[in-house]
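I have a structure here, written as structure tokens, and I will follow up with some questions on it.
Complex shown without one protein chain; remaining protein chains in place.
We just call them A and B in the order they show up, numbering each chain from 1.
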Amino acid sequence: MGYHAMAINQNTLTIDGKDVHFEQGQTIMDAALAAKIYIPYLCHYPGLPPSGNCRLCVVETNGKSVAACITQAQAGQRIHSNTPELNVVRKMITQMLFVEGNHICPACEKSGNCKLQAMGYYLGMHEEHFHHFNPRRALDASHPAIFLDRSRCILCDLCVRASRDVDGKNVFAIAGRGADAHLIVNTDSGKLGDSNLDRNDLAANICPVGAIMHKERGYVSPIGQRIYDQQPINEIALGEHVPEHKERDHD
Amino acid sequence: MTDQKIRIATASLAGCFGCHMSFLDIDEKLVQLNERIEFNRSPLTDIKHCGPSDIGLIEGGVCNADNVRVLREFRANCKVLIAVGACAINGGVPAMRNYFDLRECLEEVYLHGTGVTNPQIPDDAELPLLLDKVYPVQEVVRIDYFLPGCPPPADAFLQMLMPLLDGKAPHIANNQLHYD
Partner (left out) sequence: MLSQYPQNCVEFSAGHLLHKLYVLQQTYLHISTESMAQVAEEFELPVSQVASVVDFYAFFYQKPVGRYHMLLSNCTSCGYQTDQHNLLEIICRLLNVKPEITRPDGRVSVGETSCIGMCDHGAAMLINGVPLVGLNAEKLAHITHLISENQPLSCWPMEWFRVENNIHKQDVLLNEHIQPGSSLKKALAGDAQRLLDIILHSGLRGRGGAGFDTGRKWQLCREAEGKAHYVVCNADEGEPGTFKDRVLLQSYADALFEGMALCAYVIGARKGFVYLRGEYRYLLNHLQNILKRRYEQSLLGPSILGKAEFSFDIEIVVGAGAYICGEESALIESMEGRPGIPRIRPPFPVTHGYLGQPTAVNNVETLIAAAYVAYHGSDWFKAMGTEQSTGSKILSVSGDCRTPGIYEYTYGISVQQVLSDCGAKNAQAVQIGGPAGTLVAKKDFSRQISFEDLLTGGSFLIFGAHRDLLSVNQNFARFFAHESCGFCTPCRVGTRLLESSFQKIADGRATRQDIQEIKQLSAFVRRYSHCGLGHTAANHILDSLQDFSEAFDEKLVQTSFTPSINLDAALEDARQITRRDDADAHLE
């Protein structure tokens, strides 16, 4: 036992008591996902640079709380993730994301395929708990194929990174401060219709909620038969990654 | 009097009665349930005021003064109060007016909207006065349990009620949760 432990200790940490191997340079999240251990997240996407903004992936190590997606894996780390206390914290975060925006699931085409909603299911969220902010946020329907409903944006920054780092277009950014933070479009007019966003771009398809939606597409699968109606987010997440690099538009 | 029936009251505030319809969708189990419960105030009974009850089911959010009064009456009279459905829990579709000022909404609907004739914002004292926003019920009174869904599936009503009839705390499994 002692010898064995010494030998693997160099690149091993534990998550909830389970030994997990990692490669140098990996984050705790990378290591967990590679080992098929689910740590909840909304702003992470395997293959994109991490951001650390949603904080759902909070884990405890050495008496400290850290975000697994932006914390380097280190030999010997003992990480606690799937604990009742942390899941209460994660539920609070999810509730905060709900009340901060305008999430009316019955009126949203994303319902059933929405990760925020699925996170609520996973964490047993029966209600939003905090008072609603009811923000008034601009809708942008200027693009022929995509519309932007900022009411549902959770500021996860995934579209920003996908567009910049995979699509090579830099269509989105986050502006504003504090509760006024909001998604903006990188065009002189600020309108999505003036951008070169294509419906096949990763940025047009990565939104975890119903903020970036495809036009003229609805009820392809009925309510009740959608992704998270069938399978919980902790199972779906383990198969998720940035698609292979595709040929870019020549524009 | 050991087999005294459990008294249930129900109301729809700013809702569409869809949750009530879903409740009735438990079909033949209603007969079973009926042996153990009786209804106090409810659209099913037409009793106008909530009397002392064991369980209150509230559908719909709180959009006007009348909703507040009904909700308070339920809270005062029901031992256990349950928020049923998306609208009760977070305002739901009616709360989509919350991103606009009340005045904007009313002017759009009653003054400037297409097809408006005799433009005038209703001001009759008979009408319940609107709140500035549509509020979830738990922002107005204390709520004991929440049954999400739009509407909650019929079976979820049973999952919620059956344990309560036996004096136990209900539990909705995470994989039974739906917000739509």
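As a convention for this text, a residue touches a chain if its C-beta (ideal position, glycine included) is under 8 Å from a C-beta of that chain, and two chains touch if they have at least 3 such contacts.
It should be emphasised that the depicted structure is a prediction, and the values quoted were computed from it without experimental measurement.
Which of B:Leu24, B:Leu44 or B:Ala65 touches the hidden chain is settled by the complete complex: it is B:Ala65.
Within the complete assembly, A:Asn53 is the residue of A:Asn53, A:Ser81, A:Asn102 or A:Gln117 that touches the hidden chain.
Against the chain not shown here, subunit A presents residues 50, 52-55, 58, 65, 67, 70, 72, 89, 92-93, 96-97, 99-100, 130-131, 133, 155, 170, 172-181, 184-190. Where subunit B meets the missing chain, the touching residues are 65, 68-69, 101-103, 106, 121-123, 125, 128-133, 135, 139-142.
We adopt the following convention: only the chains that are shown with their structure count from here on.
Look at where the CA atoms of subunit A average out and do the same for subunit B: the two points lie 33 Å apart.
Remark: subunit A residues 98, 102-108, 111-112, 117, 120-128, 131-132, 134-137, 151, 223, 229, 232 touch subunit B in the complex.
Of all the residues in subunit B, the ones that touch subunit A in their complex are 83, 86, 89-93, 95-96, 98-100, 133, 135-136, 138-139, 143, 145-148, 150, 172, 174-175, 177-180.
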